[in-house]
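Removed: one protein chain of the complex. Kept in place: all other protein chains.
Our next item is subunit A:
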Amino acid sequence: MAVTAGADALTAAEPPAGEGVTLDVRDLRMRYGTNDVLDGVSFTAQRGEVLALLGPNGAGKTTTIEILEGFRMRSGGQVAVLGADPATGDERWRARLGVVLQSWRDHSRWQVRELLAHLGSFYAPYSTERIRRPWDVDELIEAVGLTVHAGKKVGQLSGGQRRRVDVAIGIVGRPEVLFLDEPTAGFDPAARREFHDLVHRLADLDDTTILLTTHDLDEAEKLADRILILAGGRIIASGSADELSRRISIDAEVRWSRDGQRFVHSTSTATAFVRELFAQHGEDIADLEVRRASLEDTYMALVREFESGRADRAARAFEEVAAG
């Protein structure tokens, strides 16, 4: 491991790598026993940026988030969240973070409004000129769409409504960095849409940096400025949904109709094909549609490519051992 442990003590005092960098992760490693869950993860995030962390189950997404939140000690590498090392972050630093964990927190006997007002009060000492803490409780309840349920006990809410309470708890302190671990699990489509609006509002208006994990690729495509794909303990690809799709050559599907009949074709050169189609049939062509690879197609292709590459490497290593 090529980690320079000596420099770590100064990390918290060091300014971030650049103006507006809120997350700075370099060569992050995590080992459980002999198992390397994270094997050199590096990425940065800017103020107001939304990052989606994707990856198969067990890829290390939750572990990464937990290390950044300061809930879990890393085995190696450097991490700075708002300029501080999460391993040694104090209360003042913690007050600037928001966390929504994967599982419900149980506060079933509290009323929604009462609970949020109570939790919010802990943030009051950390209010600043720029960021008033906590979030006004009624405004917050409205922002997460729980106004009509404000007087209900948490235990009486549905799964999706309880998840909204989790989100509200995560943002009550008006965090500058927000971690969301599968935030929309159990949301109906309308709740999901409202949640997306909330994420956009936090990122665009309040300049919140948001790191979220999800298995909903459609959601990642809608929300994230940048998508990180984690597999085998490393980030195997990162970029916008569009950038990722251009990395992989997946055929596009072209559909059209002519004389009331519908046709479909598959091609890697959709534009040329469509040009040819019009040259041949001109105005007879209707209902033209070009469907490019979805983020799901791209994701599956990237993960599969990575896994087959890893299998190849393992096979080569085996051959080398066998030959030697």
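We take it that a residue touches a chain if its C-beta (ideal position, glycine included) is under 8 Å from a C-beta of that chain, and two chains touch if they have at least 3 such contacts; residues count from 1.
The working rule: contacts and distances are computed from a predicted model.
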**Complete:** From the options "Sulfurtransferase complex subunit TusD", "Alpha/beta hydrolase", "Carbamoyl-phosphate synthase (Glutamine-hydrolyzing)" or "Transcriptional regulator", the chain left out of the display has the UniProt protein name "Transcriptional regulator"
**Request:** From the listed residues A:193, A:247, A:262 or A:275, report the one that touches the chain absent from this view.
**Result:** A:262
**Item:** Sole contact to the chain not displayed, among A:132, A:291 or A:313
**Value:** A:291
**Asked** For subunit A, which residues touch the unseen chain?
**Response** 250-255, 259-268, 291
